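Moving on, here comes chain A:
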Amino acid sequence: MVSTQLSILTISGSILIIATFSVVARRGFIDWLNAYRHQSIVLAGVTAIIGYITGIWEIYIAAALTLIVKSIIIPKVLTYVTRRLEIEFKTETNPYVSLRTSVIISALLVGLSYFLTQQIPFKSDPVVNVLLPVSMAQFFIGLFVLVNRRTVLSQVVGLLIIENGLFLFTMVLTHGVSLIIEIGIFVDILVGIVISSILLFRMGRTFDSLDVTNIENLRDD
Partner candidate 1 sequence: MDSVFSNLTILLLFLTPVASTGLVTLFRKKRIIGVITICSALLILVQVFVIVSRIISEKTITAFGNMFYIDSLSTIILLSISIVGFVSALYSKNYMGRQYDHGTVDDKHLVRYYQGFNVFLLTMLVIPTANSMGIMWVALEATTLVSVLLIMLYYKENAIEAAWKYLIIATVGLSFALIGTVFFYYANINAGSADDAMNWTSMVHNSKLFNPNLIKIAFIFILVGYGTKAGLAPMHTWLPDAHSEAPTPVSAVLSGVLLNCAFYVIIRFHIISSNAIGPEFSNQLLIIFAVISVGIAAASLYFQKDMKRMLAFSSVEHMGLISLGIGFGGLLGVYGALLQIINHAIAKPLMFFASGTISQKYETKAMSKIKGIIKIMPVTGVLFLIGGLALVGMPPFNIFLSEFFILSSGFQSGQFLATSLVILFLIVTFAVFLRHLIKMIFGNPVVPMKKDDMGKLAIIPMMILGALVLILGVFVPQQLQTLVQNASTIINHGGFA
Partner candidate 2 sequence: MAEILVGIIQGLVIILLSPLITGIMRKTKARTQKRMGARLLQPYYDILKLIKKDEVISDQSSWIFRICPWVNFVALAAAAFFIPLFLTYSPFGLAGDLLLVIGLFALARFFTMLASLDVASSFGGLGSSREMMYSALLEPALFLTIFIVALTYGGTNLSTLVTEVSSATLLPHPQLIFAAIAMFVLVLGETGRLPFDNPSTHLELTMVHEAMILEYSGKSLALIEWSQAIKLLILLVLVVNIFVPWGISSSITIPALGIGFVSLFAKISILAIFIAYFESSIAKWRLFRIPDLVAVAIASSMIGIILYYIK
């Protein structure tokens, strides 16, 4: 392994985390979407690098798919849906935890990811070594976004971040599982996004708002 490759990996990992943070730290939906798009492009890049390092050609396909699906199709779908809705959804007004605290918590989550992944034997694979905690961090931050945010749209974004983390994780650890499964995962996620878009759409129609408080009727207290 060349040290430049290693440093490229490290840098790209950092960029990924920063991109993730930018989702946490912002209020507007369009901002998130852009942040997500950037993150996905970085992700595609990282994937390609991994492909280059490992020399497995399938990873290039995955990188290309990422680029197309995540940085183009999914943002398009979401923009389309939100435009059709014509309601006030643009900003997340009232997260449970303030943005400042969120950033701090996210930082803690990054630390946690590093802490937790130490136990995993890496067989001194630098790709895994560098990027596994990053993917986990992304994962946890995505989860945190989901927990923290009060609009349905931002939850979708949280889900997307988790998914990116997941993708990176898979790539890093296994350099892509078999192609059928990979495609299956992609299709699942795509369909998932489509369905959630439909739901978003319906919700907007039904409640005239995308606030989660509208969907708190089914409860036991």
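Convention: a contact is a pair of C-beta atoms (placed from the backbone, for glycine too) under 8 Å apart; a residue touches a chain by one contact, two chains touch by 3 or more; residues count from 1.
As a selection rule, all candidates are chains of the complex that A comes from, given by their letters.
All figures in this text were calculated on a predicted structure; none of them were measured in a lab.
**Q** Touching chain A in this complex, which is it: 1 or 2?
**A** By the stated definition of touch, the match is candidate 1.
**Q** In the complex formed with candidate 1, which residues of chain A make contact?
**A** Chain A residues touching candidate 1: 116, 119-121, 123, 139, 143, 146, 152, 155, 159, 162-163, 166, 169-170, 173-174, 177-178, 180-181, 184-185, 187-188, 191-192, 195-196, 198-199, 202-203, 206-207, 214-218, 220.
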